[in-house]
Each structure stands twice: as C-alpha cells, then as structure tokens.
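All protein chains of the complex are present and in place, except for one that has been dropped.
Right, chain A next:
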Amino acid sequence: MLGSPDRRNSELFTLTYGALVTQLCKDYENDEDVNKQLDKMGYNIGVRLIEDFLARSNVGRCHDFRETADVIAKIAFKMYLGITPSITNWSPGGDEFSLILENNPLVDFVELPDNHSSLIYSNLLCGVLRGALEMVQMAVDVKFVQDTLKGDSVTEIRMKFIRRIEDNLPAGEE
C-alpha cells in the first residue's frame, strides 16, 4: 500500500537527522563546531539508548572487547538501524577494530555540498557509541575513517578501547 511501516519509520529518522544537521550548519560557523555538537548530542542519546538496548536485547555482560564488537555490530546496529556492519582490522593487541558499513542509512538522499568538506555528517553515531559504552564501564574512542559521503567506497568507523571505567559516575560532559 504505502510501503512498509518499517521503511517509512526509517525515513522519519533519516529525514529528521538531515534536518538537524542542516540546522546545525546554519547555527554554527564552521564544520568543526557542528561535528562537536553532533558528537555531544550523540553522547547524550547513547547514555539513554543503552538502557533501552539492555532491556530489549537480553545481552549479558561482555567479557572482552571482541564480544563487545560482536554485540555492537550484530545486535545493536541491527536493532536500531537495521544493518549489520562487518568487523575487521583488529589491532594486534585486540583493543581496536573497524566497523565497515556497506551502506549507512543516515546518508540516504544526502549529498555533501562543497563548502562542508570537513563535516562529519554521521558524527552523531560516534557520540552514541561512546556514550552507550561509557554506561557499561568502557571508555572508548570512536571515529570515522572512511565515509561514502566523501567518495570512499565504504563507511568505516574505528573503535578503540581506552580503559575500563571503575567509577559508577559518568565521566563525560552532559
């Protein structure tokens, strides 16, 4: 009839995200500030999203970073964005890996204009991952290293484990 409800809902999120990035680009003078704001907002979303995730996924405590990677790619990404990135490029120490997204739902219908070459369009995702993992006692660094919006063939997110957080209080900004 009008297309499956799931698909239309995904468009709602994608379109809303696009409107947000557009608004931020108007509000902030340079791409770096927009990137920071997206990361901050993502962080705030992540610290709440983790509760929803834990409640719905029934996933137990991860014993190491490899398990964490699996859960993120195969369960979390699937649940929230309907895609399953592949996990590659493990560092020898097992503390860094890459998520490869063949297609990134956030960038459907999006083209970066020339004057925004430093914009990390999907930077919200980095904040979400960082915020969510912090709530389960993991401090991580997350960044995009390849982006289809910038002409790369895939989108690659690099995740690095920094340390276990012993405190129960969140360390990041709100």
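By our rule, a contact is a pair of C-beta atoms (placed from the backbone, for glycine too) under 8 Å apart; a residue touches a chain by one contact, two chains touch by 3 or more; residues count from 1.
Criterion: contacts and distances are computed from a predicted model.
Looking at the choices "Hemoglobin subunit rho", "Trafficking protein particle complex subunit 6B", "1-aminocyclopropane-1-carboxylate synthase" or "TBC19 protein", the name in the UniProt record of the chain not drawn here is "Trafficking protein particle complex subunit 6B".
In the complete complex, the residue from A:Leu15, A:Val145 or A:Ile162 that touches the missing chain is A:Leu15. Those residues of chain A that touch the chain absent from the view are 2-3, 5-20, 22-24, 26-28, 37, 40-41, 44-45, 48-49, 52, 79-82, 105, 109, 124.
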